[in-house]
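One protein chain omitted, others in place.
Take a look at subunit A:
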Amino acid sequence: MRVGAVTFPGTLDDTDTLRAIAASGAEAVPLWHGDADLRGVDAVVLPGGFSYGDYLRAGAIARFAPVMGEVIDAARGGMPVLGICNGFQVLCEAGLLPGALLRNAGLHFVCKDQWLKVENNTTAWTSRYEPGAEIIIPLKNQDGRFAAPRSTVDELEGEGRVVFRYLGDDPNGSLGAIAGISDKTGRIVGLMPHPEHAIDALTGPSDDGLGMFLSALDSVVAS
C-alpha cells in the first residue's frame, strides 16, 4: 500500500503527514509539486502549510502545479484524496470540494487543541471512527472559516457530506461549525484541523488522528 504526500514550495506539514502515513502501516511516498507523477500511489494527501506563500489566495496557485493535474484526474477516478488545512484550500480551489476558506473570524492565527465530532463515518477517510465519535486534534490556521452559498451548505448537510464539526466554541466562525467536508462519493475529504499532528500522545493532544490514515488503507483494500 502506497500513500503519497505532496510537497509544494511553502508546504510545512509534509514531514508530519509522511510520518502519519508510515505510522498507519502504509509506505509513505513523497510527491513533488513540479512532477506530473503520482509514483503509483493508492491514495494522496495534500498537507498543510502556506503553498506558494498563500500569495493571491490560499491554495490558489498550488492548484495549477503540474502534480495537481494528476491528483485531479486520480480523484475523479475514485482515488482517496485528503486535503488538510492548506490542502483543503487547494481542493476547494481545484473544484474537487465546494466552498471556500476565509480569514478566521477573530482575524488572528489560531493554534489550539480542538474537539471535533465525526458526523460521517462512511467516507474513505473516516470509516475507522464510531458514528458520532468525539476526537481531539490540533487546529492551526489563519484562513479556516468555511464559507459557501446557503444552497451548497444545505446540500452538504442534506447529503451527509459534513464530515467533521467543531465542538464547543467555533474557533474560526465557520458556517454551521463545519470543520471538514467530502465530495459526493466520500472519497475526497478536506478538513482544517490536523490529524497528522495527533498520532502519538507524546507530540500531540491524542492519537485520534491516526484513524483517518487507517481508514484510507481500509478503503483501498475494499475497492
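By our rule, contacts are C-beta pairs under 8 Å (C-beta built on N, C-alpha and C of every residue); 3 or more make two chains touch, one makes a residue touch a chain; residues count from 1.
Note that in this section contacts and distances are computed from a predicted model.
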Hidden chain of the complex, named as in its UniProt record, picked from "TRAP transporter small permease protein", "SOS response UmuD protein. Serine peptidase. MEROPS family S24", "Phosphoribosylformylglycinamidine synthase subunit PurL" or "Ring-1,2-phenylacetyl-CoA epoxidase subunit PaaA": "Phosphoribosylformylglycinamidine synthase subunit PurL"
Full-complex contact with the absent chain, from A:G49, A:P98 or A:G180: A:G49
Interface with the unshown chain - residue positions in subunit A: 9-10, 12-13, 15-16, 19, 34, 49-50, 52-55, 108-112, 138, 140, 142, 194, 196-197, 202-204
